[in-house]
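One structure, as structure tokens, below. Some questions next.
Removed from the display is one protein chain of the complex; every other protein chain stays in position.
Should a chain be cited, it is by its letter among A and B, assigned in written order, with residues numbered from 1 in that chain.
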Amino acid sequence: MNFNFINLQPYSNPQYFIYLLIALIPMIIGLYNGKRFKTYEAIFSLVFIFLIFDGDHWQQGINIILYLIYEFVITFAYLKYRTKKKSPNKTWVFYLAVILAILPLTAVKILTAMPVGTVPFVVGFLGLSYITFKNVQVIMETRDGAIKEIEPGTYARFLLFFPTISSGPIDRYRRFKKDFDKAPSREDYITDMQYAVRYLFQGFLYKFIIGWFFGTYCLPKIAKAALLVGNSVGGLKLSWWVLAYMYCYSMYLFFDFAGYSLFAVSISYFMGIHTPMNFNKPFISKNIKDFWNRWHMTLSFWFRDYIYMRFTFFAMKKKLFKSRIRLSQVSYFLLFLIMGFWHGLTWYYIVYGIFHATAICINDAWLRFKRKHKKQIPRNKFTEWFAIFLTFNVVCFSFLIFSGFLSQLWFGWK
Amino acid sequence: MDTKTEVLDILNNLTGEDLSENMDSNLFEDGLLDSMASVQMLLSLQEKFGIDVPVSEFNRDEWDTPNKIVAKVESLENE
């Protein structure tokens, strides 16, 4: 075999899992015997990361190295500033650190939105935004004094933790370090492996069977039909096919991403690291707020803890808003707009953000109304099911926006 | 007033409910507290007890029942 050109994208095909599981065996034996082979783990991770960024992807490989050096300088400079005796803890220094930390991500988002051909070099790398999340989180906790020291080695492993490098779940440094510093007891590790195997096979079912069925088998056919009928009816180009696309895409999105996340969690568990779960049956959510506690959880919790709560805390302390309701609405719009921009600088991601912010504000208004009129509003099995049904449809509609299919239908580009 | 009564007072203000009978009910799962309300709670606790809880240290699992909140406040007061 020709090793020069082997390039493996995470979890993309069955061979990948075979290579991965074989490489994991020494680590598994070590952990079973209560030992964490940190050096082997590092080499193993570097090899698999190298395989993501070699061959045709070498420019991304250079980008990730430059990025890491840059972020290390910022993080440790800020840590030094915060831990020196009588640190002044100036707000502007904190802002500067955060802005510098998200600068590469912002630049990449802008550059990739430029017309094709205007940027002469490869920008970004697979997983850039997820590493940025981890990094910003560490800076914020350093500011709060929750993190007082960072071990460079552990920190590098945390940022580059290879099972989650490409698209999360987003772990937290302090949680990661706790797992990483010890080897689990034999009983606990066997339980870990039990979950790991279950998640792995659940992931196969989700991503390669159900996700494939919706995404590869059905979706292109539905898209074709929707475009064909749409172009012939004119106007808004709507048809039942668009509705079919909406449901099919939503199912695909969930099973594909949940499947991927299960792989990431499964491999983490084999390595004795309890990477948090990303999904918790999102389609049985009772309302939009509930949905965001179940969908892409590590991302929404990140946004909750590091943007929403911080912003509201700050605004309340400074009494920027008279009414608590107004404040929560402003914060929601801020949060979801940032999330929209983070997905990419196109109209449909931003509309997706605005849509969810609006939905969650309406939901809040309804909850307030419900609390006031507790006695008059019926509450039974039927209303519960209705709430789930309604939420499901609102969510699916938001995914239709998110998919960019409307852009393709109306303007011919995505 | 003791800590417990004051905490319950704050919670009553936030949720509009008297929780003295439900000291172990999960406030987040019951929809009584959300992120917004918890921020408000942290601020009120700060005013009342002079304890400083950075958002980083606010772990939902440690603050999700009235009993846990009381315990948290007491431990932070004694620091």
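Keep this in mind: a contact is a pair of C-beta atoms (placed from the backbone, for glycine too) under 8 Å apart; a residue touches a chain by one contact, two chains touch by 3 or more.
Just so we're on the same page, contacts and distances are computed from a predicted model.
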Protein name, per the UniProt record, of whichever chain is missing from view ("Chromate transport protein ChrA", "Carboxypeptidase regulatory-like domain-containing protein", "Protein DltD" or "GntR family transcriptional regulator"): "Protein DltD"
Displayed chains contacting the withheld chain: A
Contact with the hidden chain (one of A:Q59, A:T91, A:T106 or A:N231): A:N231
Which residue of A:S87, A:T106 or A:Q194 touches the chain not shown here: A:Q194
Contact partner of the left-out chain, one of A:R186, A:K281 or A:R326: A:R186
Missing-partner contacts on subunit A, residue numbers: 1-2, 5-7, 15, 186-187, 190, 193-194, 197, 201, 217, 228-229, 231-232, 234
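Quick note on the criterion: only the chains that are shown with their structure count from here on.
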Residue numbers on subunit B that touch subunit A, as the complex places them: 16, 31, 34-36, 38-40, 42-43, 54-58
Contacting residues of subunit A [partner subunit B, same complex]: 140-141, 144-147, 289, 304-305, 308-310, 312-313, 316-317, 324, 327-328, 331, 367, 371
